[in-house]
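Only a single protein chain was left out; the remaining protein chains are all shown in position.
Labels run A, B, C and D following the written order; every chain starts at residue 1.
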Amino acid sequence: MAIEFKPSPSLPPPVNSVGAVAWLRQNLLSSPLNVFLTFFSLYIIYLLVPPVIEWGLVNATWSGSSKAECTAGGACWAFIGVYFEQFMYGLYPEEETWRINIAVILLVVLVATFAVKSVNKLYLSIAIMVVYPVVAYILFAGGAFGLEIVETSLWGGLFLTVLLGVVGIVASFPLGVLLALGRQSNMPIAKSVCIVFIETIRAVPLITILFMASVMIPLFLPEGMNFNKLLRVLIGITLFSAAYMAEVIRGGLQAIPKGQYEAADAMGLTYWQSMILVILPQALKLVIPGIVNTFIGLFKDTTLVYIVGMFDLLGRIQAASHDASWLGTTIEGYAFAGFIYWAICFGMSRYSMAIERKLETGHKRN
Amino acid sequence: MIDKTPSNNNSFLNDAGNRALIFQILLLALVVFVGYYLFSNLQSNLDNRGISTGLSFLNEPAGFPILIHLIEYTEANSYGRAFLVALINTVVISLLGIVLATVLGVIIGLARLSNNWLVARLATVYVETLRNLPLLLQMFFWYFAVLAALPHPRESFIFADFFLNKRGIYSPNPIFQEGFGFVIAGFVLSIVAAIALIVWAKKRQTKTGLWFPAYWSSFGIIIAVTLLSLVISGFPIEFDLPQKSRFNVTGGMVLPPEFVAVLIALSTYTASFIAEIVRAGILSVNWGQTEAARSLGLKDSLTQRLIVLPQALRVIIPPLTSQFLNLAKNSSLGAAIAYPELVAVVMGTTLNQTGQAIETIGLCMLVYGSLSLSISLFMNWYNKKMSLIER
Amino acid sequence: ATLDDVKAKGFIQCGVSQGVPGFSNADASGNWTGIDVDACRATAAAVFGDAQAVKFTPLSAKERFTALQSGEIDMLSRNTTWTYTRDSSLGLDFTAVNFYDGQGFMVRKDLGVESALDLDGATVCTEQGTTTELNMADFFRKHKLSYVPVVVQKADEAVAAYDSGRCDVFTTDKSGLAAQRSKLAEPNAHVILPETISKEPLGPVVRHGDNQWKDIVTWSMFVQVNAEELGITSKNVATIKKETTDPGIARLLGTEGDMGAQLGLSADWAYNIIALVGNYGEVFENNVGPATPVGLPRGINNLWTEGGVMYAPPVR
Amino acid sequence: MIEFNDVNKWYGDFHVLKNINFSIKKGERIVVCGPSGSGKSTMTRCINRLEEHQKGSIIVDGIEMNDNLKNIEAIRKDVGMVFQHFNLFPHLTILENLTLAPIWVRKTPKKEAEEMAMHYLERVKIANQALKYPGQLSGGQQQRVAIARGLCMQPRIMLFDEPTSALDPEMIKEVLDVMVQLADEGMTMVCVTHEMGFAKTVADRVVFMDAGEIVEANEPNEFFNNPQQDRTQNFLSQILNH
Partner (left out) sequence: MIEFNDVNKWYGDFHVLKNINFSIKKGERIVVCGPSGSGKSTMTRCINRLEEHQKGSIIVDGIEMNDNLKNIEAIRKDVGMVFQHFNLFPHLTILENLTLAPIWVRKTPKKEAEEMAMHYLERVKIANQALKYPGQLSGGQQQRVAIARGLCMQPRIMLFDEPTSALDPEMIKEVLDVMVQLADEGMTMVCVTHEMGFAKTVADRVVFMDAGEIVEANEPNEFFNNPQQDRTQNFLSQILNH
């Protein structure tokens, strides 16, 4: 009695609903408003792109020794070429810049070793967090092992930018952890101290902190004791990002289920043991994207040191553009700075997104 | 059972409560000690160097000019007045920036969601470019690079009575003559009428269901009545027109490039973050809500206005608040391009002329602190108002 | 005391500007030159007998006083104007004047302005945190001229703003004007107006309270002026020291008595200054004189005997 | 009242509805069932054009479905829909949820709209909750509000897409009761559901879909006791044994 059901074959969709034509129709021309928007967008692209290409590539001058030699009417990239060393290293003596290069290569190698499975991660972390900074400092500042002393007032350019960003984030990390733990603790005084610190710092702009570091810290130190301006600025930046870091880490701590704390307690672990062995490893892993975002913010903010008279990448470019023989090359300078900052920040934000995606699946069963 | 020696060493230190207490007392002592140490250093440093302290300097004449002042200010005024001028400049640029950034951010955020591929891509490029560049760089760009490209005052771009050149944007400055009170009265009256119209329209709708385009027509009423009263009173308004003079364009109202550059940089930069927030907020509203609204016959514009936006706002407000706070704090970068805001006037000039580092920096931090606090309070209040009632 | 600290570390930390040609300016390889730099070198010569025993800290106008107050630098030699407030309430001591300056205005030649009194309605650029900001205000107020002030963070940027056309006028000390003009693309397209609207005695500054150190810096300067007055130069100082019979010169150069000991210095301190740095006239001519790009006339900075105001108390 | 003529629909390359030919008369009550992914929801949603079809024609209440916005509006006014996940507006009170469309779409006076809303709320037996927010109600109550909201537009046709499948067992009954009552009043209904008890009680016809096709459509008695197709039998044995 029963008839067998055979599903009829799937047909290809009508041509006007797939393919390039349909795509155009749906994505660009689906309504009169959309047609208008499409043409408006095309007009904007037409306004922006060809002139920029013409200026930056077609009519650009790539070499020369002064602005006067840039006669093609386009960008004067020769400016960047001439000042390139300064933009990278500041006034660091030319014959000593190999020291910076070595330190950078060393760091890259160390970080890359993380990917190697057989290496002991603990020792490697110690090497990076403890040994490397010392080595790098000796390399940068000199004064030992026959290295010539290079004063910090000569440090500048991208080197200084990266230094400020990296030191700021690395140094603020432990402080941020402590502040976050303090804010989460149930000891009222410790808690309020942390809250007051975090909220005060977050309420004021970085500039005021930098001014404090460069102008006010000396007033608070006993007479005769004073430290280097770079160090003061680093302290300022570290305190600043520690407050933001603390909030990011606190988010991670809050995301750890209560059961984890209880299980650790029930096993007899002490507060610090359970934090270090159980809670923090999980919490920190969760907030890596947040930490990267904080770093991106901080990296952009390092430009503010220019206002307190340090010459990072942007500062160097700004100063160079006042050079008499290169007047009128501001845009080239900004374009170059923009390219570098953008590449680094965009790269990092992609990286943090990738981590975020990986974390989403990481805790699941696989 | 094997009886372990029960730890009866109920020593004071092993008590959890006591430990916490001791730790906290130590912490407090440390904080107090460090505070005291720094303070006493400060005292002795100030004494040794003969630097006077206190806020009395605020009453002394400042002696320096300020480019932009919205309240009366001359060099003869006091530092206190200068502080106030700078404070107003900071608040004004922050508020204007917040408004502009929000408008622009919402537009870009919606553009990113547009079903027009090209528009969405352009918006993405905007967001990814601006938010990955340091704000200071953008300010420098808007100030130094764009400034260099503008014409000299003598070759100003002129549009009607508007001038654009390196010195800023000049526009006619209205000067109100005697009969202007009449116009103001007309304006106020028309607003009252408009409100009445809206109330009436709502009532009528409740009763009869008939719709009257109350908002548009009240807008029309306000314009018409105001214009009419202008005509009747014989245009009691004169314009101080900008004119070319020896050095500058004089007269009129001017927006100096410092102001414009800070405003543009702040609002375009923050807009790139707000756009992402708006996008995420709208995406967070379940598609089912849109479908439900559509199946009730609501037009798409109404669906957005009545259903999607109110729900998206709930998600948008908290991160938006922190963007507003960032913007207010970032306004301090204006100092780098000669916009006379707090940092420039107080921590720059005043600090230098008086040497009162503690007081000036303290004042600035206080102002930023309260600015942040008031923005947070306002937004929290608004957030609470908007939040959903759940079971 | 500062002298002991300085001796202990072996050099003087000296605060200078971030680049004003003729006053303190670093070349591409980081060598500092200028009048202000030589003031530091003279002190180093006096203390160590080595004019190179100096390290320089470039400072913006806004940072300079705190840097000194905090002990980050031992002396500040950064075209700093000696004013009552600074001397009395900032915990600073001014030592001597190494350049008598006055504030002036620079404008583009093609504006055809000939006097500062023609500047009504002009836009004026200046650097933040200096006395110029105040003098400019006073000047325009006094003459009831209207103006638009644009106060920029740094000297360089103020010049850049002027150069880009944001302002009609750039104002700072006249020496600074000359120096900055030399850095512009076409120095001859700009004129410095004749008016001098203020007194700007510039000189090295030290921390308040260390009299010995203050004396050393002060007298290092005075020695140079006295040397010029006595006709002693870096070239002839060695011969003069050997041959002189003048008791005044002998005292100065340390062949007679031990004037240096009173300051905690060696007997040949003054000799070292002159031999290693030169007398005031030499310093002036080498750094800012008519033969240099800055090209300033000696003018008021001439010796009192030559119609200027450079007058140093005698060494005795 | 509703007519499907040779309706075909694709999602990208995926052919979801294949040659649907079907018509529903006024007052008829249709239950649609079939395995997951067979296109039941898609077909239902085509009726008020929440989805577009690409070939064939759908005519609702004499109006043909096409890109014409006026037509779509007209049809949506006449077709009420109840979703699996209720989709109440969480930022509006129950009363506001119900009066929203009458006020803004039908331009009913607010007062009148509220009276009508209260009327329907009474019919679904939750008039006392009118001033609460959806978040404060249980799932069953929310679904009844959703039905009342659909009714407030006084539609001629009601569509239900698995209205009970997100509910706890105790709540399913409340909602089904309301639907049976509606059916008894003669409302034209299209209901996607696997509640076979409901289908037996109220359906005029049961439609069984698989792989984007209508496999079988018959009155309930025949459908359940004497399915014509293998596929149908198979399916029925599965869901009835469960």
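Going forward, a contact is a pair of C-beta atoms (placed from the backbone, for glycine too) under 8 Å apart; a residue touches a chain by one contact, two chains touch by 3 or more.
Because the structure is predicted, anything quoted here is derived from the model rather than measured.
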item	value
Among the chains presented, those that the missing one touches	A, B
Omitted-chain contact residue, chosen from A:Ala20, A:Ala115, A:Val130 or A:Ala266	A:Ala266
Residue among A:Ser10, A:Gln282 or A:Ser349 that touches the chain left out of view	A:Gln282
Chain A residues that touch the omitted chain in the full complex	257, 259-260, 262-270, 273, 277-278, 281-282, 285, 363-366
Touching residues (missing chain, whole complex) on chain B	1, 3-4, 6-7, 9-10, 14-19
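Everything that follows uses one rule, which is that only the chains that are shown with their structure count from here on.
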item	value
Number of steps on the shortest touching-chain route linking chain C and chain D	2
Chains contacting each of chain A and chain B, listed by label	C, D
Most widely separated chain from chain A, with each centre as the mean of CA atoms	D
Top chain pair, ranked by number of contacting C-beta pairs	A-B
Separation of chain A from chain C, taking each centre as the mean of its C-alpha atoms, in whole Å	42
Residues of chain D engaged with two or more neighbouring chains	none
Touching two or more other chains - residue numbers and ranges from chain B	45-46, 48, 144, 148, 335-336, 351, 357
Set of all touching chain pairs, with the criterion as stated earlier	A-B, A-C, A-D, B-C, B-D
